[in-house]
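Dropping the structure in here first, questions after.
With one protein chain withheld, the remaining protein chains of the complex are depicted in position.
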Amino acid sequence: MSVLSVTDLTISIGETPVVSDVSFELDRGERVGLIGESGSGKSMTAFAVMGLLPDTMTVSGQIRLDGSNTLEMTEKQRCELRGNRVGMVFQEPMTALNPTMRVGAQIAEVVRIHRGLRRRAAWQHAVDLLARVEFPDPAAQARRYPHQLSGGQRQRVALAIAIACDPAVILADEPTTALDVTVQAQMLDLMSRLVDEQGAALLLISHDLAVVDRMCSRVVTMYGGRIVESGETRKIFGEPRHPYTAGLRSTSAAVSLDSDRTLSELPFIPGQVPGAGRFPPGCPFRTRCTRASEECATMPPLAAADERLLACWHPITPTASLAAAGTDGSST
Amino acid sequence: MSATTLPSPAEATEPAVRRPAGASLPRRWVRNPSALIGGIIVAVILAAALVSLVWTPYDPLGIAPSLALKGPSGGHVLGTDEYGRDVLSRLMAGSRITTYASVAAVLIGLVVGVPAGLVAAVRGGVISEIIMRTADILFAFPALLAAIAMTAALGASTTVAMVSIGIAFIPQFARVTRSAALGVIGSEFVLAARTYGRRRLAIVRRHVLPNIAAVILVQATLMLSLAILTESALDYLGLGTAPPTASWGQMLSTGQNYISVDLGLEIWPALTVFVAVLGFNLLSDGLREVLDPRLRR
Partner (left out) sequence: MTDSNSPAPADGRAVVLEARGLGKSYRARPAGAPVAALRDVNLTVFEGETVGIVGESGSGKSTLARMLIALDTPTAGEVRYRGRLVSHQSERRLKEFRRKVQMVFQDPMGSLDPRMRVGEILAEPLRALGLNRADEKATVAELLAAVALPAEASRSFPHQFSGGQRQRIAIARTLGPRPDVLIADEPVSALDVSVRAQVLNLLTQLVRDYRLTLLFISHDMAVVRHLCDRVVVIFRGQVVEDGATEQVYENPQHEYTRSLLNAVPRMSAPALAES
């Protein structure tokens, strides 16, 4: 049974759509990764799920959490969900915490709001959570201020806040991007363990394919505010069919510890992500796609094919995948 | 991107994605309500001041006892005061005093305060401490007290008012300049300039000043409104412009005596001061939006 179900989500700023017709589901305990470069709409989608988009944006579609559509709720009702049924971890540990409050107090605040615990009980709960996120001396840690903690430690506090009320869904928007690589590894292990322990669903947004590969059983590729490919991680990364996924995969494989060092030039997807509202009509990827043709002026439907969902008129077929199609290794 | 011609991926690499420069300054000004209304008010006052140099409906100093204390009537749009002088003409003449004194006061504050702030920001250390503590001391003396002291020593005049306000403004300009300059000095493009051999003075001239100019300009417009208010207050107290020269504050002071007879004598100068201060405040707010965010993308 799905814990989070997004249907035909469309987000616009004025006339300009920034996310179009996005649909996906998360089941209990499932881990789904959302990948794409900046400007693909992934963060907007996450904010929409939390109901945190500014009023200047129009949102349509359905976001069902525990069966009810959050888009039809009042702000008060949504506040009751945030931190309670849905927890979120953001990218920047520096700014996610209030610098004037002790970290224990910030965690306690969440439980006081949603569980009505009294001060002492809430504080104890906070200390317990700090132990769960692997602080060796949780009672002392709770009394510290954010500026006394390192980036990794702050991110663990943020994680503690996110899981404080045992949410059904955890949203993590680039949670480890700002962290050092050794700290990142620890953080991912921790997140894995906690999500499993709680039986929560995880929606992980990342531009780093290796992180998603490690953490998520399913992956959704977004570009230009649309889903272009989605399915099991192993399938999508092992045999990408959409040229964009293939391009991302190819570049990240070339800049990895396992790549062939004799390759002097890295493959890349030509051009760059256009700004909001500047995507071409039809398939948003066509201006950067080496396989594009006139057909691509019409948006291909997201349809089931080859054990995944795919939106492409010229998907990469099994024989062509060996030739790293869809990317351009030519010089700048 | 038309449906029939597709750019080859090589073309798609760079040029198509450069953003346009954005609306020009005049256009942004006009679109911003604060800047627009403030700008209009300020322009009207400046115009009145300039025009009054060559023409006013009546002589601001022309006494006509027979016409005293008449409300708006026959040619006197706003009426006459206790000596029969035309109120509108006196207000126009007053705008001259006010403009002159305020601009001069702000200039004094700028000319001393901005370099002081720059030196403090660039040199840092002991020099910065000395400058900023001196500024703090100056800051502790309100313009009013300074004016009283100066008047006692030198007698009431526009110049006394102007200089005392100007001195009181120096610390504010110094602080704002130093703080803005520190921000720029800490930026990476200044670091980059050092890596290719730019010397300190050149960095201040080419990088710091252009990037703090907007902040200082906004501060200056804000100080102008404060100057108008303070100058009028000084005149009201008899510490600034001496009669019979027309000044808004002085008109406010004498108008008090005639409230029961002709309320306008008090209201017109009050309204004028109010609108003038409002105008500069709006302009300052609007300028802040018009000048800064565009370039911080």
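Read from first to last, the chains carry the letters A and B; within each, the first residue is number 1.
Simple rule for what comes next: a residue touches a chain if its C-beta (ideal position, glycine included) is under 8 Å from a C-beta of that chain, and two chains touch if they have at least 3 such contacts.
The model shown is predicted, which means the values in this text are computed figures rather than measured ones.
Trainee: Which residue, A:74, A:100 or A:264, contacts the hidden chain when the whole complex is considered?
Mentor: A:264
Trainee: Which is it among B:28, B:70 or B:198 that touches the chain not included here?
Mentor: Selected residue, touching the omitted chain: B:198.
Trainee: Hey, which chain B residues sit against the chain that's not shown?
Mentor: 13-15, 17-21, 187-189, 191-199, 202, 206-207, 210-211, 294-297
Trainee: Pick out the residues on chain A that sit against the missing chain.
Mentor: Residues of chain A in touch with the missing chain: 37-38, 151, 180-185, 188, 207-211, 213-214, 234, 237-238, 240, 246-261, 263-269, 272-273, 321-325, 327, 329, 331-332.
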